[in-house]
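The complex appears here minus one protein chain, its other protein chains still in place.
To keep things simple, chains are lettered A and B as they appear, and every chain counts its residues starting from 1.
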């Protein structure tokens, strides 16, 4: 078992001036399940492949345990990788697939079979050992790929979107399986996904990447409750946080006539007199039109357990109507009507404030 | 993020993955062979072109040097002039161009409808019939030349370019039909169905819809046949006897013995160059298409 650390790791691709991953500093503790998340093309796979040794590191270092592995070939890093497409060998049976790495490593046949069988039992694949991958379901293939990683008994698991080829229902099921398997084995895991729900439910900690730059790395709760910047605030949480531009007037921010208080410290951190007020849909209360931010309900989405209101409001000053500018989440079966004029009141403790220029969070 | 990166520049070549540079003995051996092989091919090409401007003495005593003597004498093209005029390569060149162009066009003209019929008309037995024609690719020409020669000589088509034209067209059919069935099979049904719904006649559908769609395949077939026939020697030797009808490959074959005898090596190599150069130019222009075309037929 070992921890993993990226120390200023940077990766360029030939013919591209901007690095795909830019000076990444990231520590993964021993036995931790770390999820890398971010939009497509943000450098998640590149990061993982640097860790696996499939991609060179142009600047900085990658450490596993107390070894600098930056220049080590993949086989010497004691890692196992689960690929998005599983990378199963189509001409080998499930058993041969799971045992392939052991065979290459010249593990004696008896021990190999024992370990393959053990991994297969763990994953419920015993009865498929003699089948070829083409005759397995998507979920079974995914488990074979997991088996091939487990059987190596590595120090680190690298997983690159291992669930993205499964249908929605199976994905939810497999997600919990993988998470519990990882807890049981206690192997340090770096897991890549672009699905923020997956990230929040599986990870001990989640690292958010954008354009090759690490935005924030924190526990799911930390990310949710204290997003470090506008990008993380908008990316984490579904439906997304409402981000409302406002003008600072004295010690409060004013949105369509409604005032939100700023602390003195927050005021001092601001670079201008504009601020972005962020509030999650569940952090607003619906009140009378005059008591909160005055809005018009455009759409009512009734889910039974919850109800989502998509509302527009008039931009202060210009008077333009901003459609679907605010989303509110209220109790299911609430008597809200399309076209109703209501007021939205952000709860004091649910308000996040951001600097519109730098994008970063204003601490209390 | 807002800090400007002054003086930071992307490396010209990103570092390779740590495993990639690993030197297993097999890889080193492979690398050496690959590079040696490539260098040898380039050397051959250089030698051929250089030698075609050299005197026999230069060819044999300074094989790798640049040509000098004929340039000093002010007749740099002397070898080519000899081959072109004295050895009859000029006439042969014209003959070959015309024969190859006509044959290739005729082959495609005959094979395209056949390939279309075999793949897109849904007639039962098309599959076995296609295989039957494809088997023809495996028949060595030696198996058919005797009856063909006898047959053609009874209708006075030996030592005749038209006779050779017929033989070329017929013997190229298996490969071309096979190649084109692959192309027609890969076309989607939709265009054809749309044309049918619009009320176009089947014949019109073929000419106005299918042929243009298969154009890439037709051009590939045309090029591949042109290359094959340009280089064809055995049939030309058997079916052409008088020098007036010689193709380039055939002329070269005859010239070979004579050149050896007269020590006319410069002219001989110029003749080889005249035969090779047009194909080389074609290859430089169309390498990808030629390579994929030739391998496509065998890929599936």
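To be clear about the criterion, a residue touches a chain if its C-beta (ideal position, glycine included) is under 8 Å from a C-beta of that chain, and two chains touch if they have at least 3 such contacts.
As a working rule, contacts and distances are computed from a predicted model.
A.B. asks: Quick one: find the hidden chain's UniProt protein name among "RsbT antagonist protein RsbS", "Sarcosine oxidase subunit alpha family protein", "Raffinose/stachyose/melibiose transport system permease protein" or "Fatty acid desaturase".
C.D. replies: For the chain not displayed, UniProt's protein name is "Raffinose/stachyose/melibiose transport system permease protein".
A.B. asks: Of A:38, A:60 or A:74, which sits in contact with the chain we cannot see?
C.D. replies: A:74
A.B. asks: Looking at B:50, B:87, B:161 or B:238, which residue reaches the missing chain?
C.D. replies: Result: among the candidates, B:238 touches the missing chain.
A.B. asks: What chain B residues would touch the chain not displayed?
C.D. replies: Interface residues of chain B facing the absent chain: 19-20, 24, 26-27, 29-31, 33-34, 37-38, 40-42, 44-45, 47-48, 51, 59-60, 63, 110-111, 113-114, 116-118, 120-124, 129, 133, 136-151, 153, 166-167, 169-171, 173-174, 177, 189, 192-193, 196-197, 199, 201-203, 205-206, 227, 230-234, 237-238, 249, 252-254, 256-257, 260, 265, 268-269, 272, 275-276, 279-280, 282-283, 287, 290-292, 294-295, 298-299.
A.B. asks: Residue by residue, what part of chain A touches the chain that was omitted?
C.D. replies: Residues 52-54, 73-76, 79-81, 83, 85, 87, 89-91, 100-101, 104-105, 134, 148 of chain A touch the chain absent from view.
As a working rule, only the chains that are shown with their structure count from here on.
A.B. asks: Counting only Cα atoms for the centres, state how far chain A is from chain B in Å.
C.D. replies: Going by mean C-alpha positions, chain A sits 55 Å from chain B.
A.B. asks: Can you name the residues of chain B that touch chain A in the complex?
C.D. replies: 1-2, 9-11, 13-20, 22
A.B. asks: Quick check on the complex: what are the chain A residues that touch chain B?
C.D. replies: 11-14, 16-19, 53-58, 70-75, 213, 358-359
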